[in-house]
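The complex is shown incomplete by one protein chain, all other protein chains being positioned as in the whole.
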Amino acid sequence: METIAMPAINLAVIMPEILLSCIAMVLLLVNVFVPGKNKAYLGYLSIIGLAVTAASAVGGWGPSVSAFNGSIVQDNFAIFFKVIFLISAGLAILISDRYMVQEDCNQGELYPMILFATVGMMLMAAGTDMMVIFLGLELLSICLYVLSGWNRASLASNEAGLKYFLLGAFSTGFLLYGMALTYGATGSTKIMAISAYVMGNPGVASNPLFVVGMLLIAVGFSFKIAAAPFHMWTPDVYQGAPTPMTAFMSAGPKAAGFAAFIRVMIFAFPMLRAEWGDLLWILAVLTMTVGNIIALSQDNVKRMLAYSSIAHAGYALVGFAAVNAEGAAGILFYMLSYAFMNIGAFAVIILITKKGEVNGNVQDLAGFGHKKPLLAMVLSIFLFSLAGMPPTAGFIGKFYLFSAAIKAGYVWLAIIGVLNSAASLYYYLRVMVFMYMKDPTEDFEWAGATPAIAVCLLVAVGATLVLGVVPGTVLELAQKAVQF
Amino acid sequence: MLGAYLPILVLVVIACLFGLGSVVFSSLIGQKKPSQVKLAPYECGCEPVGSARERFSIKFYMVAMLFILFDIEAVFLYPWAVLFKRLGMFGLVEMGLFIVILFVGYIYVWKKGALEWE
Amino acid sequence: MLAIENYLIVSAILFAIGTIGVLTKRNAIVIFMCIELMLNAVNLTFIAFSRHLGNIDGQVFVFFVMTVAAAEAAVGLALMIAFFKNRESIDVEDINLLKL
Amino acid sequence: MNQLPLLSILTFTPLIGAILLLFVNKNSHGVLRTIAMAVTVVTFVLSLPLITGYNAPGSDIGGFQYLENVPWIAAGPFQMSYHLGIDGISLWLVILTTFIMPIAILSTYTAVEEKVKEYMICLLLLEVGMIGTFISMDLFLFYIFWEIMLIPMYFMIGIWGGKNRIYAAVKFFIYTAVGSLLMLVALISLYFKAGGGDFSILRFYQLHLDPATQMWMFLAFALAFAIKVPMFPLHTWLPDAHTEAPTAGSVILAAVMLKCGTYGYVRFAMPLFPDANAQFTPLIATLSVIGIIYASLVAMVQQDVKKLVAYSSVAHLGFVMLGVYALNQQGVTGGMLQMLNHGVSTGALFLIVGFIYERRHTRAISDFGGLAKQMPVFATMFMIVTFSSIGLPGTNGFVGEFLVLLGSFESGLRWYAIIATSGVILSAVYMLWMFQRVMFGELNNPKNQTLKDLNAREVAIMLPLIFLIFFLGIYPRPIIDSMAPSIDRLIAQTKVQKQVAEAAMPAAMALPPGHMAVPEAGAAPAGMPEGHPAMPEAGAAPAGMPAGHPAIPANNEAK
């Protein structure tokens, strides 16, 4: 009886994922074994878990190590993204408890669910086999379907969950079909093997299976990162989902989508660089423009931020279309900044809205700036950062993305990008107009911030400013992360 | 290759013919005296109340869902079982982990009361 | 053995049927079934290629796709039930609370 | 470099003040005002050593002194530094800023009664941005300060402005942001053209770009600055912003922020892109002259005093641009002086408008009349300021305008100068007419009959300005002297480099005859990105293009 040769197992490579999964499972059991209505302690435990995982992930910084027969890799690129995911999960958890209590849906499963989604994202960033990427993506998506429909009593949340589910599953179909065709054309699902095959057989670039496969994969990922014209689900889902989950979705999973997208596109289809470069800039222009233009007319702040998040995906795509190290590093940095500023902005929204997400419109913010000056200032900082004004992280991120495009010769793409930024100013400023320049229409009922949210805001503001003023270290790390 | 499944096809055809044939035959020779009362759904002899297409207990859905999830695990267990001896120690440990993870979900479901049927 | 093209054509047709179904059907469950059809078309593609290439990866992929589809089904149906409870309908035309 | 980092201290003192204010109770207005006032005064005092310590013919790099250069961000292709320094041009703008700030704050003591805390914070942050803009030697740093400036100004207009304030604030913000964002793109392109290194303006001065590239970059820079200046036809935000802004805001906007635009031309747009500059000189001169005439005519028909002053700003800035573009010693000196003058006199005008607005809560000219009888001190000061604005000999305005016209007359812009002269006359017309309508005539409006004259605080605000009006008018020598070397350097940089470029051109032209279409407008704009010499790795570049590229000196020398 011959034994089957096992691929080299290197558990150290997936240690962060293992740790986080274990923590999530333990929390899941703790949740059912410990009675009581207050589930906040699970959130704190999750944060400890995330911190431990982050430590374990960062410990792998350095030369890249491939494991499981080249299915998964521990490289700086993945680690940088993992940190982004962990941070966005941590921030999202910090802002969850109060909201969930307010909306009467503070089931303890929330936290393990977020952690599992984070594991999925980590797998997406680390996977070098389309199978692993797919599994990570689905682990993430399935958790997100649940999370966006978390508030069972709210019709909006139901709709968000269902819509996200249907469209997410639909896009998964495309992604998978693309993977299948690519597999058929190249004979492997491993990114390195595909790349080697393509290098060895340049003729494959004209193989319809391969080209269609690439296109379908691009379409699938575009769905996931909400790039126009595949963005239709985003506003509804973001608006309907519970606010902390919207914050989470807009930061972590989007970054994860980019991580996988970059890895697949840059490695697996190196020969088609010219073709997908064109594809990407079209996507970038469309995404930025559509996101910004529709955001202009939004009254609901959540929905406005949803469209703005589409636009931000467009900015990131500008860096992606540049296909150079600066662009990739720019995306990394931008995603990190975006996690801070966007979740921060949502945290403020959470504080403002009352049960049932009443007060979610920009008009409801009238006079807020004078009632709660500190909070309004914090929100303004986030919004300026989202708009890309110095001295905030958002500015540095955009600077890098547009620089990458300019360096790659896409000057006009950068110009479209900055014009879009200028357009986006209008709707970000609109929030501030209401906060500072309009008189309040009704009295604020102020529930007060919890310590957790305060910590979240503090971290987010601090990071937004620090990354804006002294971004050097992080940028350097981002640069190192993209030296594959 | 196709030959292996040809007998099955033949069997299917025969079974279908048998089933259809007996239905048709019985409907030909059976008597037919339909009346409105006879065609009403049975409800212990009373007038039927409301539609039958109503909602039913969520429990059935839970069972279906749990079935899908646990059944899918069999997808992994079957090929593993066939190759289990050749996989050796590694395979055993791996499947042990798999089952442990499964048990976490199982315990969760149990504690949540999804397996209760009151 | 049949040529690979036949399998690919069948799976492409199935995939197209699924896609069209998703785009035209109104009932969320039917849409979901169409999505499952798409996934199964993908599975067929994978298996055909796997067989054609003599490479087991494709079949392994199919295992995972099936698993994922099952998990998706569980979650998706739960979402539909939650929606139905609030809305008394499962028609996608009724998923209209959130509009531009 | 062992000296105190004076410029940094200067820049960040107001920031510290702003942070300090955060911790003060928002209801203790007195404390808030005092702290803000103290901080700006301290800043002003701190800026005085700059004047004494500035060594006009100094031999520091490129004429810059008080240099501070600390590496800041170094990641990827970029190398940004915290690089500060001043030369004769920026020195006086910094002083102007620090000088105007206490005055602006003093003027708000009664004008602003609500949200004092926020207001003061805004003012102090604004000062940080403005000083930073003038002293940055690193283009990236400059851009950051440039943008930071917008934020507090936006809030000042939007929160404390008049009834159209929101429209004005948003318009102001988006107008300026669009321009500066395009500048950002040009800035990044410029950096890549320069190859690796930092963003130092001194390094960029050494570049020899091909004319087509220069043209596009110049356009981007010029657009950003032109919006800020503002030049016709991009001036429309200014009357709105000015009219709606609170007094201190208008003062700062007019006195300092508009100068950022002209400063940008002098520091960046012109010396960096000499060829394009030469090419566009007629256009800019034309626009300046149109601006002068048009704004004067519009000012004439204004019913609102503040709006009138705002339009007069547009006209004055037109003079500044004309002078700067004369590109000779007199013209540039005149332009620079005019920047200072405009700061002083228009600032003063806005203050004066503020005074009466505070009293009467109206700015319509028709609401006034005969105020001179009621408010003699006010009338006197108003008159002095009006004369200064018109440019009567003896006041500062005269020196500047005279030098500008002289310079441009002697340069290639003779005809422009002649037309612009009519602007001087027009300005006299609208200013005096306005003065006459407000100050003289019957004191027939009963509300005006109870007006009080200026109080001590208000006089204290005005006195330094009036002093400066005369000082600059009578004895501008020290300022001109200290500016002269820097201006020479600027002219040399802009002109000499042009000659170098022209000298290099035939050699380059000899290589691919069809390629060099000379810097005609419309020449090879699309080819710019591909032929980019700084990015040989861009695989898409058409073969042969870089070789014939005039911007690669190595090639030319090899031939």
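Quick notes
Residue numbering begins at 1 within each chain, and the chains themselves are lettered A, B, C and D in the order written.
Going forward, contacts are C-beta pairs under 8 Å (C-beta built on N, C-alpha and C of every residue); 3 or more make two chains touch, one makes a residue touch a chain.
The rule is simple: contacts and distances are computed from a predicted model.
With the options "4Fe-4S ferredoxin-type domain-containing protein", "Dihydroxyacetone kinase-like protein", "NADH-quinone oxidoreductase subunit H" or "Cobalt ECF transporter T component CbiQ" in hand, the undepicted chain maps to the protein name "NADH-quinone oxidoreductase subunit H" (source: UniProt).
Among the displayed chains, contact with the absent chain in the complete complex occurs for B.
Within the entire complex, the positions of chain B that touch the omitted partner chain are 1-8, 10-12, 14-16, 18-20, 22-23, 25-27, 29-34, 36, 38-44, 48, 51-54, 56, 59-60, 63-64, 66-67, 70-71, 74, 77-78, 81-86, 88-89, 92, 95-96, 99, 102-103, 106, 110, 115-118.
Going forward, only the chains that are shown with their structure count from here on.
The interface with the greater number of C-beta contacts, when B-C is set against A-C, is A-C.
With centres set at the average Cα position, the gap from chain C to chain D is 62 Å.
Listed for chain C are residues 71, 78, each touching two or more other chains.
Counting partner chains per residue, chain D has no residue touching two or more of them. Residues of chain B touching chain C in their complex: 1, 58, 61, 64-65, 68-69, 71-72, 75-76, 79.
Across the interface of their complex, chain B is touched by residues 1-4, 6, 9, 25, 28-29, 32-33 of chain A.
Against chain A, the residues of chain C that register as touching in their complex are 8, 15, 18-19, 22, 28, 31-32, 35, 38-39, 41-42, 45-46, 48-49, 52-53, 55, 57-58, 60-61, 64-65, 68, 71-72, 75-76, 78-80, 82-83, 85-87, 92, 95-100.
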